[in-house]
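A single protein chain has been omitted; all remaining protein chains appear in their positions.
Chains: A, B and C, in written order; residue numbering restarts at 1 for each.
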Amino acid sequence: MKKGRIEAFSDGVIAIIITIMVLELKVPHDKSSFKDLLPLLPVFSSYVLSFIYVGIYWNNHHHMFMVVNKVNGAILWANLHLLFWLSMIPFATAWMGENHFAPAPVATYGFVLLMNGIAYTILTLVLVKHHGDESVLSRAVGADFKGKMSIACYILAIPSAFIHVGISGGLFVLIALVWLVPDKRIEKVVHEENLKT
Amino acid sequence: MKKGRIEAFSDGVIAIIITIMVLELKVPHDKSSFKDLLPLLPVFSSYVLSFIYVGIYWNNHHHMFMVVNKVNGAILWANLHLLFWLSMIPFATAWMGENHFAPAPVATYGFVLLMNGIAYTILTLVLVKHHGDESVLSRAVGADFKGKMSIACYILAIPSAFIHVGISGGLFVLIALVWLVPDKRIEKVVHEENLKT
Amino acid sequence: MKKGRIEAFSDGVIAIIITIMVLELKVPHDKSSFKDLLPLLPVFSSYVLSFIYVGIYWNNHHHMFMVVNKVNGAILWANLHLLFWLSMIPFATAWMGENHFAPAPVATYGFVLLMNGIAYTILTLVLVKHHGDESVLSRAVGADFKGKMSIACYILAIPSAFIHVGISGGLFVLIALVWLVPDKRIEKVVHEENLKT
Partner (left out) sequence: MKKGRIEAFSDGVIAIIITIMVLELKVPHDKSSFKDLLPLLPVFSSYVLSFIYVGIYWNNHHHMFMVVNKVNGAILWANLHLLFWLSMIPFATAWMGENHFAPAPVATYGFVLLMNGIAYTILTLVLVKHHGDESVLSRAVGADFKGKMSIACYILAIPSAFIHVGISGGLFVLIALVWLVPDKRIEKVVHEENLKT
C-alpha cells in the first residue's frame, strides 16, 4: 500500500484544522477602533500557540513519513486517531482564549495536547513495528526522548493549571520551543543512509 | 482517464467533512469550569461516532481505489453521489447530538448512513462494471457480505429508533466495529496478484 | 510550467466550496421531530442543485485539464477568476433557499451561474490560445455548443424569475441535466489521438 494518499489526506485535515481556528477570531461588530481589538488578545495569543503546535505536528508528520515505505490498516487508523485529537485543538484553543486562560480550560487544553502526544507516540510505534527494528525509520525515531519529555510536561501542566495557569502556559510555550527545531534525528539518519549507499 | 484527481478531490471533500463536524462542538461562552463541558457530551459522542464512520469510508475508498485502473464519467458521478451523502453526515450528527439522541434525529442519522451505504455500493458496482468481472477489483470486492449486512442493519436501525434509540445506537456502533478492521479482501487479492506475477 | 499544482489548488477550492454549502443547512435547535425538517426543504433542494452544478464544473475542469500540457500566468488568473465565481455559489444558494425561491434571489442565482459560465468560457479560450488551434485541446473544445447554449439559458433565466420563478428553476435543472453527461468531446478526441499514435 502506498503512503501518498495517507499523506495527502493528513495534509488536508491538518490544513483545515490550522485554518478554521482563525474563525474563532470573531470580528468585533459595529466597532472600528484599535481598542476594540484588545478583547481579542487572549483568543489571538491562544491561536498563535495552537498554530505553532499544529505546525509542529505537521512538520514532524512530514519528517516521519519521509522514511515510511509502506502502510497498512493499523497505520491508517493510528493516523486517523492522531487527526481526531488534532481536530480537538480548535475547540480547546477557543475555550481557553475566550475564558482568558481560566484554570479548567487551560487544563483541558493540556489534556488535548497530552492526547495528541500519546496519539503521535502510538502512530510512531505502529510504524516502527511495521518497518522492523532495523529500519531507517526505527533508527530515526530512536529513544524518542523529546516525545517522552513532552508527554511528561503535559501531565504536569494539567494539575498545575489549578495552582497557577502561568505554570501550565509556561510549559506549553517551553515544549513548543523544544519542538520548533525540526526533528534532526530523521534528517540525520536519512543523511547517514545516503552516505552508505 | 487517470484516477489521481478523483482520489485527490475525494480526499479533499472527506477531509473537510471530517473536520467541519467539530465546529458543531460549540464553545460554552462565559463558562469556564469542567461541568460546563458536560452538556457537550452527547454532541461529542455523536462526533466520535461520525468521525469513525467517515474514517471508515475514507479507508475503504482508499483500499478500493488501490485496485482501480481507469475511471469514466459514470464513476465520477457515482463518486460525487457518495460525497453528497457523506456531506450530509455533519448535519445528521449535529441534529442527533443536540437533541440528546431523540428518536427522529437518530432515525435520520440511520437514513443518512443507509444512503451512504447505498451510494458506496453503487460506486462499487459502477467500478466493477468498468473493470470487468475478471479484474482484480471485481475479485477483491467479491460478494460484498459486509456491505450488504451494513445496509440491512441501517434499514433495521431506522424504525428501531422509535422503539428504543439504544437499539439503533447499538447497531451503529456494531457496524462501525465490523468495519474498523480494514477491508482485508482487497489487501489479500492484491497480495495474491503480486505472488502470481 | 506544470499543470499539477493548478489542478491541486482548484481541487482544494472546489472541494471546500461544495462542502461548506452544507453548513447553510442549519440544524433546527431544540426541535427533534421529522416535521421540523420540513422548513429546511427549500434550502436542501437548492443545495442539491448547487452540489450538482459544482460537481459539473469539477468534472468539466477535470476533463479539460486532461488535455492541457502547459500553463502560463494568464491561465492561472483565468482559473482563479473561475474559482472566484464558483465561490459565490454558496452565497447565492443560501439566499435562494432561505427565501423559498423568491424572484430576486433566483435571478441572483442565475447571474452567478452566468458569471461562472462566462468565466469557464474565458478559461477555455485562454487555454486554447496557449495550446494553438491544432492542439488536441482545441479540437476537443470544438465549437463549444453546450457552453454557448448554457450561457444563453442563464441570460434567459435571469429576467424570467420576475415572470415566474418556475421558468428559471426549470432552466437551471435543464442545463444541469444537459451537463450531467460528462463532456464526451474530450474523451472522444483523446481516444482518436491514442488510435493515431
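Here are some notes:
Methods note: a residue touches a chain if its C-beta (ideal position, glycine included) is under 8 Å from a C-beta of that chain, and two chains touch if they have at least 3 such contacts.
Please read all numbers here as calculations on a predicted model, not as lab measurements.
Check C:I20, C:V68, C:V136 or C:L174 against the missing chain and you find that the one touching it is C:I20.
Mapped onto chain C, contacts with the missing chain fall at residues 1-2, 5-6, 8-9, 12-13, 15-17, 20, 23-24, 72-73, 76-77, 80, 83-84, 87-88, 90-91, 94-95, 98-99, 102-105, 108. One chain is missing from the display, and on chain A it is touched by residues 7-8, 11-12, 14-16, 18-20, 22-23, 25, 27-34, 36-37, 48, 51, 55, 58-59, 62, 66, 180-182, 184, 187.
Just so it is clear, only the chains that are shown with their structure count from here on.
Per the C-alpha superposition, chain B sits rotated 90 degrees relative to chain C, a value rounded to a multiple of 5.
As a whole-number value, the distance joining the C-alpha centres of chain B and chain C reads 26 Å. Averaged C-alpha coordinates put the centre of chain A at 37 Å from the centre of chain C.
For chain A, the set of residues that touch two or more other chains comprises 12.
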